[in-house]
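One structure, as structure tokens, below. Some questions next.
Of the protein chains in this complex, all but one are displayed in their positions.
As written, the chain order gives the labels A, B, C and D, with residue 1 at the start of each chain.
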Amino acid sequence: MTLFYVFAAVAVGTSLLVIAQRNPVYSVLLLIASFGALSGLYVLLDAPFVAVIQIIVYAGAIMVLFLFVVMLLNAPHEDTEDDLRVHPLLRPGPMRFGAVLAVAFAVELVWALTKAGESGAFPGGAVSSVAAIGRSLFTDYAFPFEVTSVLILVAMVGAVVLARRSGAGTSE
Amino acid sequence: MNMVAVNHYLVLSAMLFAIGAAGVFVRRNLITILLSIEIMLNAVNLTFVAFGRALGSVDGQIIVFFVMTVAAAEAAVGLAIVITLFRHKESLNPDSFTSLKW
Amino acid sequence: MNAGALNAVVPMACVTAAGIAAMLAEAFREPGERMPIAGLGAVGLVGAALAAVLLWNHNASSFGLVTADNFGLFVTMILVIVGVLSVAISGPTVERERLPAGEYYALLLFALAGMMLMATATDLLVMFLALEVLSLAVYVLTGLRRDSPVASEAAFKYFLLGAFSSAFFLYGIAFTYGVTGSTHLDRVGSLIAAQAMAPTAMQRLAAGLLLVGFGFKVSAVPFHMWTPDAYEGAPPPVTGFMSTGVKAAAFAAFVRVFLSAFEPMRADWGAILWVVAAATMVLGTVVGVVQSSVKRMLAYSSIAHGGYLLVALLAANDLGKGAVLFYLLAYAVTNLGAFGVIGLLESSARQSPATSHQPPQNDQVRDYAGLGHTHPVLAGLMTVFLLSLGGFPPMAGFIAKWYVFSAAMKAGDSGLAIIGVLTSVVSVFFYLRLVVMMYMTEGERPATFPAVPRIAGFALVVSAILVFYLGILPARVLDWAAASISTIF
Amino acid sequence: MTFPILSSLIGLPVLGAVLLLFVRGVDEEQTARAARQIALIVSVLVFGETLLLWSRFNPASADFQFVERYAWIPAFGISYAVGVDGISLFLLALTGFLTPIALLSSWESVHTRTKAFCIFVLLLESAMMGVFVSLDLFLFYVFWDAMLVPMYFLIGIWGYERRLYAAIKFMLYTMAGSVLMLLAILGLAILHYTTTGSYSFDLLKLYALTVPRPMQFWFFLAFALAFAIKVPLFPFHTWLPDAHVEAPTAGSVILAGVLLKMGTYGLVRFAFPLFPLAAEFFSPALALLAVAGIIYGALVAMVQPDLKKLVAYSSVSHLGFVVLGITAMNMQGVQGAVYQMLNHGVSTGGLFLIVGMLSDRRHTRLISEFGGLKKVMPHLVAAFLLVTLSSIGLPGLNGFVGEFLILLGAFRWDPRMAAFAATGVILSATYMLWMFQRVNYGTVDNEKNSMLPDLRPREWVVIVPIIATAILMGVLPNLFLRPIEPSVERLLNQIHQSSTTRILARATEPSALRPQPSPIHQPPATSAVGRVLPPSQNASADRRGLGGGGLDPADRRVRKDPPYSSSGVAR
Partner (left out) sequence: MLLLIPVLPLLGFLINASFGRRISKSAAGAVACAAMVASFAVSALEVWQLVSLTEESRAIVNHAFTWIASGDLIVGLTLRLDPLSAVMILVVTGIGSLIHLYSTAYMHEEPEAEYARYFSYLNLFAAFMLVLVLGSNFLVMFVGWEGVGLCSYLLIGFWYQKKSASDAGKKAFIVNRIGDFGFILGVLLAFVRFGSVDFQEIARSAATLSPETTFGTVSLITLLLFVGATGKSAQIPLFVWLPDAMEGPTPVSALIHAATMVTAGVYMIGRNAVLFSHAPQTLAIVAVIGAATALMAGTIGLVQNDIKRVLAYSTVSQLGYMFLAMGVGAYGAGIFHLYTHAFFKALLFLGSGALIHALHGEQDLRHMGGLKKNLPITYWTFLIGALAIAGVPGLAGFFSKDEILSSTYFSGHRLLWAVGLLTALLTAIYMFRLVLLAFWGPSPSASAAQGASAAQGASVVQGDHVPEHPAPEHAALQHPAPHQAPQHLAPSTRLHDAPPAMALVLIVLAAGSVLAGYAGLGGRFEHFLEPSFTAQVIGSVRLPPSPEASASANASARQIDGGTETLLTVTASVTAILGILIAIAYFLKNRGAADALAEKFAGLHRVLLNKYYVDEVYEATVVEPIHIVSRDGLWRAIDARVLDGAVNGVGETVGGLSELLRHVQTGSVRAYAGSLFFGAVMILGYYLWK
């Protein structure tokens, strides 16, 4: 109960900080924190497997990739002087418009979800054993699993093709 | 033992989703924008897990697994695109890439 | 699990295998060695087509997640045609732009596989994965001209918005899952039907978020804004490919999800889609009027055509479903032809840094001045495609539009039909602008266009013949389209 | 199996066009010559076929003849159905007649891309033939729309200075009107589906359909709009002057000669018989527009400084007569309208030919640039005079017969309409003769005019058939009227029967059935409001040509049923 609120607060707080940061390095790090909190929530939801891969895959792999790219690009801080050159629609006004939309969106969702008066409580028996997941993954979900392989192949090829140094990728 | 209702998780995920969506707008850094999208995907993951738990099935968790794969793939391609983009202009500001318009 | 259980995935397996083969071929190629990589793709596609033909009427299902029903197979056939034509017209561009051929064709084939999967998937999760496969591949294809800032920008915009909308789509799946406990369309459908009288808020959320996701993929207003930029930045064959293939796959899935699973809630999403369809048709045509870039103009035209497809989808009767299929086919053949011509005409866009902000050459409408003199055949083909897009008989576009508007009229939705026909009149204006340029304006400078490679030229002629075939003798294809929808709805 | 003559009318030009695609001479000049000759041969063959058709046409029959019917898109009840009746017979002949003339008229004036020119003319001919023979609404629409494309190219490539504007305006304006008709066609097919369980675009089946009243109104409006733009009916005419003026001579001839007829043909063939109730309701409004167009077109024509524009506006005026005749919906009105369509094709086609000859010589079409031509080119001016006279409806030439029949028909329906329309007779003489005087009479003030050559042999070949036809049609109109009559009769029966039976079915009070004598000089109200629901037989009887207003009822003798109202061809 309490843990939920703690994790929730951490998740929301760090997420907000992610988007409030000018420095992408901090953003990445804060996001990892947020993922940690989510991982805790997964544990609360009787999903230890997801909690673990959340840490391993997400925080560990994906975020490191991000961090790597940030470092690679020697990512500058957001430059503000560009503001003067851009179209009026891109000035902070529209930015706020986006934020307002986000708030509206949140309100809509929250209203819909709370109004839906569905059973609050979780049913008893949680099926969360890694064995069950594994079995399901390689039987019922075998095909999607195979699809992900293609997906990753595509991502791999794509990333390689795009990120390769100029001139190296030509057919010659 | 767990007294928190599904709705709480759902509301939380909704808030996270909205935060992620907002991040696309408020930040002018491509990396941060990609991160915001990761927040959105994570919010969805939370929903899946919560529903899975509520429905008492493992499907939710398995879907999360696939989502994570997708997120990774997207991140890879996205970052690759960001790198090519950066090579052209030495900038990560999305608003400096507006030669295609109207 | 017997071998037969895999039948439904054979077409996409063929295509994927071809993609992998293309990749390997590239990898093991000696530098400078010419290799028919495109040919490999064609072989795979032919295999997929054969598979589709053999599977026709068998209603094969694999894993309970993929169903090769006639509907899906029809779309698969469209995608095969899209694939073959795209491969055929890509040659000159790949060569000129010095794109990595292996990767190019591999990605094209992977994207096609994803599209086929998306069209035949009966599970939302698989659909999502397929969507991602095709999207990622297309993002990369869009940005494949890495040294062109415009291409990178296009890829980036497409990617970012695509990812953004995927999140919404996924969120929609999540709610669907939450409401129904499944991502299987059958089960989703039956559960929603049970509650059709009073859909819960979460059901509505699910439908709404899925609409956003599909809306993005079919570039419906207001989710369309990536379209012109991505289309303009991508190499023309890729533009042609994504304007037809992605659209076909997305509409197939759209139809499958909304006309079967979410059909009971039609009263709700129908009204939304009505507005969206109307806005899409109007905006697509109206903004197309003032475009000076040919690709951009066709991008807006593509938006508008998406609107017509939405009209058919919205009609939701037997005619509408058939119309979607026929329209997709007609549009695919026509638009690929048009982009093929554009691809042939677009001269090398290799730019020095000084000119890096210039759009590719020969892309402006005025660059086509006098084409009717210098390249009568190309101009003639382009005219045929443009007139078909404008909906003139006796070309495919006319029959397609007629089918769509019949569906709308039958559904009693004359309002949309009227908007549709009027916008198609407006759209004629901008198609004709190009015709005017080609035939009725003298070129300022002697137009220097590259020679036409044989395969690409042949593909264009075949497209034109198909355009006329579908326009003059559509009966058989119409019957197929009608038959294929009857199996699932 | 008999020779599919109608299909060959459509197919032969297409074949010719395809053949032309492969014509390639050593040089441009040779290609052009070969293309012209082939196109001319093909079009003359087609004309010959139309004459053959005429000779084999049974003038006593009201039914469609030479019908060919093949399933095309069976799932939607779409068939390739073509047939010809008296109404379309001569329009086919007219098309066949004018196409070679148009080709000949451009023999020398078109010297760029001659091959393409010939191809487009042939394609246009094919589409026009298709429009007139289609018995399937879908097929009709296909030809209707397909015809726009070659015309667009003809105007856009070979036109004058503002050709692009004119071409696009022509295309978009016409399309804008016709797309709504497409929807109405679809609506009809769907109605057929809902009532019978199968789709059908077959005209004859749709004739038999009972269309609900409100639907009739909307559908009729959609059809009427399309046709009104095509005609063009005032105030939808503004595309016409531009298109006419900018089109090359051949384009103008075909445009005026045939294309405009499609609008009026459509009204007769489709709009009126398919939606009789709505036709009944809207015909006063249409007639009003027609009459307005007659007067307006004539007045505006009067002040035009440009010859082609003048002729274009005169077309507005003349076509107003045709529409008026149709709206009268009685024997003389409709027959006159059909006849006037042919007349207008011949006369105005001839005028455009003459104007084309003048502008070929002088490269201007401004009336003020000419003057005294009679001295220089007596033969051309003589031809000009005859064509002019035919256009203003001098008895003995073709124009009169049509105009008189139309006026008679209109008069029987509503004398006031006829009276206003008849002022067109005065005005047409005014503007045509004034123009004629300024161009041909007086002294040769402009040096450039003094050395112009008279009619060349090719021009003789072009203009003599026109004049001969004008005289033939004026002296022996019955040659043409006779085959037209049964079909018109059938059409009228169809319209009046359906509207009368429905009126009878609707009218419950007996009083509504009692014929009421119309008061003297008080013709049935013609305003839209007044004729909303003609409650009595009287109103519909009036429409059958019994002479509505202005008559005292004492003389029953002449008011007995005219032959076409009592017994018709059973359908």
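Here is the rule we use: a residue touches a chain if its C-beta (ideal position, glycine included) is under 8 Å from a C-beta of that chain, and two chains touch if they have at least 3 such contacts.
Values in this document were obtained by computation on a predicted structure and should not be read as measured data.
Visitor: Counting the whole assembly, list the visible chains that the omitted chain makes contact with.
Guide: A, B, C, D
Visitor: Kindly state which of the options C:V287, C:L344 or C:L371 is in contact with the chain not pictured.
Guide: Result: among the candidates, C:V287 touches the missing chain.
Visitor: Looking at C:F156, C:Y177, C:Y368 or C:F392, which residue reaches the missing chain?
Guide: Looking across C:F156, C:Y177, C:Y368 or C:F392, the contact with the absent chain belongs to C:F156.
Visitor: Considering the complete complex, identify which of A:Y5, A:F68 or A:W111 is in touch with the unshown chain.
Guide: In the full complex, the listed residue that touches the missing chain is A:W111.
Visitor: For a quick check of understanding: of C:F128, C:F164 or C:Y308, which residue touches the chain that isn't displayed?
Guide: C:F164
Visitor: Kindly state which of the options D:G48, D:P214, D:P378 or D:P453 is in contact with the chain not pictured.
Guide: D:P378
Visitor: If the hidden chain were put back, which residues of chain D would touch it?
Guide: That gives, for chain D, the contact residues 169, 172-173, 235, 237-239, 296, 299-300, 302-304, 330-332, 335-336, 372, 374-375, 378, 389, 394-396, 400-401, 404-405, 407-408, 411-412, 415, 418-419, 422-423, 425-426, 429-430, 433-434, 437, 440-443, 475-478, 481-482, 485, 489, 520, 545, 547, 550-552, 555, 557-558, 562-564.
Visitor: For review purposes, identify every residue of chain C that touches the missing chain, sorted by number.
Guide: Here the touching residues of chain C are 156-157, 160-161, 164-165, 168, 201, 204-205, 207-209, 211-212, 215-216, 221-223, 225-226, 228-229, 268, 271-272, 283, 286-291, 426, 429.
Visitor: In the full complex, which bits of chain A touch the chain not displayed? Write them out.
Guide: 86-87, 89-90, 94-95, 97-98, 101-102, 104-105, 108-109, 111-112
Basically, only the chains that are shown with their structure count from here on.
Visitor: Centroid from C-alpha atoms only, then distance chain B to chain C, rounded to Å. What do you get?
Guide: Those two chain centres are 26 Å apart.
Visitor: Using the average of all C-alpha atoms in each chain as its centre, how far is it in Å between chain B and chain D?
Guide: Computed value for the inter-centroid distance: 65 Å.
Visitor: Listing for chain A: what residues touch at least two other chains?
Guide: 109, 113, 116, 118, 144, 148, 151, 154-155, 158, 160-162, 166 - these are the residues of chain A that touch more than one other chain.
Visitor: Tell me, which parts of chain B touch chain C in their complex?
Guide: 10, 17, 20-21, 24, 30, 33-34, 37, 40-41, 43-44, 47-48, 50-52, 54-55, 57, 59-60, 63, 66-67, 70, 73-74, 77-78, 80-82, 84-85, 87-89, 94, 97-102
Visitor: Residues of chain C touching chain A in their complex?
Guide: Chain C reaches chain A through residues 9, 16, 20, 23, 31-32, 62-66, 98-103, 106-107, 110-111, 113-114, 117, 123, 125-126, 129-130, 132-133, 136-137, 139-140, 143-144, 146-147, 155, 200-202, 204-205.
Visitor: Quick check on the complex: what are the chain D residues that touch chain C?
Guide: 71-76, 138, 141-143, 145-146, 148-149, 152-153, 156-157, 163-164, 167-168, 171-172, 175-176, 179-180, 182-183, 186-187, 189-190, 193
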